[in-house]
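Comments concern the structure below.
All protein chains of the complex are present and in place, except for one that has been dropped.
This part shows chain A:
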Amino acid sequence: MLEPDPNYFSSFVCSGEIFELKAELNSDKKEKKKEAVKKVIASMTVGKDVSALFPDVVNCMQTDNLELKKLVYLYLMNYAKSQPDMAIMAVNTFVKDCEDPNPLIRALAVRTMGCIRVDKITEYLCEPLRKCLKDEDPYVRKTAAVCVAKLHDINAQLVEDQGFLDTLKDLISDSNPMVVANAVAALSEIAESHPNSNLMDLNPQTINKLLTALNECTEWGQIFILDCLANYTPRDDRESQSICERVTPRLSHANSAVVLSAVKVLMKFMEMLPKDLDYYGTLLKKLAPPLVTLLSAEPELQYVALRNINLIVQRRPEILKHEMKVFFVKYNDPIYVKLEKLDIMIRLASQANIAQVLAELKEYATEVDVDFVRKAVRAIGRCAIKVEQSAERCVSTLLDLIQTKVNYVVQEAIVVIKDIFRKYPNKYESVIATLCENLDSLDEPEARAAMIWIVGEYAERIDNADELLESFLEGFHDESTQVQLQLLTAIVKLFLKKPTETQELVQQVLSLATQDSDNPDLRDRGYIYWRLLSTDPVAAKEVVLAEKPLISEETDLIEPTLLEELICHIGTLASVYHKPPSAFVEGSRGVQHKRLPGSTGLGESLESPDTGSAAGGSDAPPAVIPSQGDLLGDLLNLDLTPPATTGPPPPPTSGMQLGAMDLLGGGLDSLMGAGFGAAPAASPASFSAPVSGGLDDLFDLGGGVGMPMGAYNPPKTVWLPAMKGKGLEISGTFARRAGIIQMEMTLINKAMSVMTDFAIQFNRNSFGIAPAGPLQVLTPLSPNQTIEVALPLNTVGPVMKMDPLNNLQGGSF
């Protein structure tokens, strides 16, 4: 055991002390000097400013006592920047130390040097660094390799001018594995901050060297090498296989991080292997056991593993399809592990294991942790939607849970039952009575809205539907928007189903929505209904009571392009957040998004039935239902898909105080084209309001909605000729795909240089059209390259009358 230092931390006061220390630092006695430096470092550690002692401490630097030297260096690293002029004093010692016969001192000097971020000093350090990079001792070389990365961070130009990068590249062939590993790490680091430098130009020879070093270096070195390998794109499937073969042994390493980095390389290179290759199957089988074993690691590592497994099962569900049990939640798992396990359980749920999964979920739903319980209840609903054969069992499980009367369980259950109704219409309506009993206990907007949706949807089977809905109407203005919108729609549905008894109710809700509300969405929807009802009740029925599209089986899948990118980032923060690095790392916007090799983009041939169905090519973007939070909003709005197409608000004077008939007034004409086009089953004939040409053009798309998919979309026209766009030519058109307005563009790079960093901005326009998401141009556009992009739009942007209506100006990007 070590002798503890006397407690330096407690004995400190402030003022005269500096003076005292000064004297001690200048003492002739070695021991006293050392003790004094220790005291200085101790004060530094607890956050006191001891920079005034700089010259005195630096004076102690010339010593053959290694411990003292280390302390002085530590001090230097902390204060050099604030005292650059004095830091120069240290240069000589560094230079001298880099020539010391003791490799520990040489390495210490080169390590510290790189940490002194003072411009004036750096140039003095080049010669010593150059020597150290060629030092006979590997300890010094491995330290010097890292120093190149440090220096590059301070002064990239200097490093390049001095040829250090080439020396660093040479070190990849060093005889010592640790030197190779650090050289790889340093080069990767530099390459990352200079994405176009082509620094890590990986070729089969280098790859071979790396794979050899992989067997010999430390666990950390193995990670650097594996992470570097992951950036390589093999030339063909044979090379891909041979690399995989040499990487798989790493799956048996005790360090979880080595395993995950190996998984990353394998998941990526696997893309290039033909699926009918025996080796492909072998590799798939080899991946499961190590992934499962990661779940016995420390909880934080389990968490990282689970977040990654979540990605892996989306990309290759077959790997873990038989491993459901290992994701069962243990009582003592930390909550973050529990929630992740639950997510994966749902992803792995299939007809084969659903009974077990449901039993587990029911168990979890009786736990006490509210977030966990809620998620478990939702999971039951998701199982019902995913595995049709289990739906009935899921519904009865949910009913049992409703009987517990635990408030949040009941509310969560009602929300998911609504989804089940959407998936299996006319099948489980017998449970409505039970649901209605719990009406009063619902205090969360989402649950209230779900219940109202159910009442409206099945109004004809609920005797007192009018009373139920009326009871919500009393506090209409205190409700959240989603409840208000839902209530409005539900009452209109009720009216259409039982017109005689509910006339008053519908009048009431329409006037609440249109006259007493400040919410434009609500007002718009109110007006649309009002006008529909008063013009053509038959059409209204067709619109409002239209058959709704079924909801998709798989919920919250990650969008395929993003998933591909995240697979390339396995083990990193991006894989933990499920966000691309550009979303959370500053200054990485220009950095190239990583892609899987051999993939052709969206909807790449995935043999998984789950993901495969969602990726049907660019004509039908994946019918991915947004994450749970948005699920309801999305579903409820289907009555008038999409809400965004409600168009410009009515002119201020016309609708407000007028009766239903007046709503037909000309001021609202524009509303027709926009709003009605959206209704799924609308018969276009009834809405052929006279609209000006420009509008027609645009909303042809909308009008086409009632028609089968693949309705006429105008061909692309050139919006921005290359002449005006600095070499970028943009042609485009608008289309409506799966109910969403899209701007589809072809970008052609007619310039001589690579274009990156595309973004789009919409000017204010008559329709309030705005991008619904950022422009996704993932790869840089090389000269003469053409790329197709689809930008989903919504109509909630700022509105400004434009003339002509459809003059969209292509700006320079």
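As a working rule, a residue touches a chain if its C-beta (ideal position, glycine included) is under 8 Å from a C-beta of that chain, and two chains touch if they have at least 3 such contacts; residues count from 1.
One rule holds for everything that comes next: contacts and distances are computed from a predicted model.
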* Structure fact -> Taking the list "Enoyl reductase (ER) domain-containing protein", "Endoplasmic reticulum membrane protein complex subunit 7", "AP-1 complex subunit mu-2" or "NADH-ubiquinone oxidoreductase", the UniProt entry for the undisplayed chain gives the protein name "AP-1 complex subunit mu-2"
* Asked: With respect to the chain omitted from the figure, which of A:Glu20, A:Glu99, A:Glu127 or A:Glu219 is a touching residue?
  -> A:Glu219
* Looking at the whole complex, which of A:Leu21, A:Met44 or A:Ile346 touches the chain that is not displayed? -> A:Met44
* **Selected from A:Lys29, A:Lys81 or A:Arg235 as touching the chain missing from the view** => A:Lys81
* Structure fact -> Contact with the hidden chain, among A:Thr93, A:Gln162 or A:Asn182, goes to A:Asn182
* Check the options A:Pro299, A:Pro499 or A:Pro549 and report the residue that touches the missing chain. => A:Pro299
* Considering the whole complex rather than only what is displayed, give the residues of chain A touching the chain that is not shown. => 1-5, 7-9, 34, 38, 41-51, 64-67, 70-71, 74, 77-82, 102-104, 107, 111-112, 114-118, 137-139, 142-143, 146, 149-150, 153, 176-179, 182, 185-186, 188-189, 192, 215-220, 223-224, 227, 246, 248-250, 252-257, 260-261, 289-290, 292-293, 296, 298-301, 303-305, 325-326, 328, 330-332, 334-336, 356, 359-360, 363, 366-371, 569, 571-577, 581, 584-586, 588
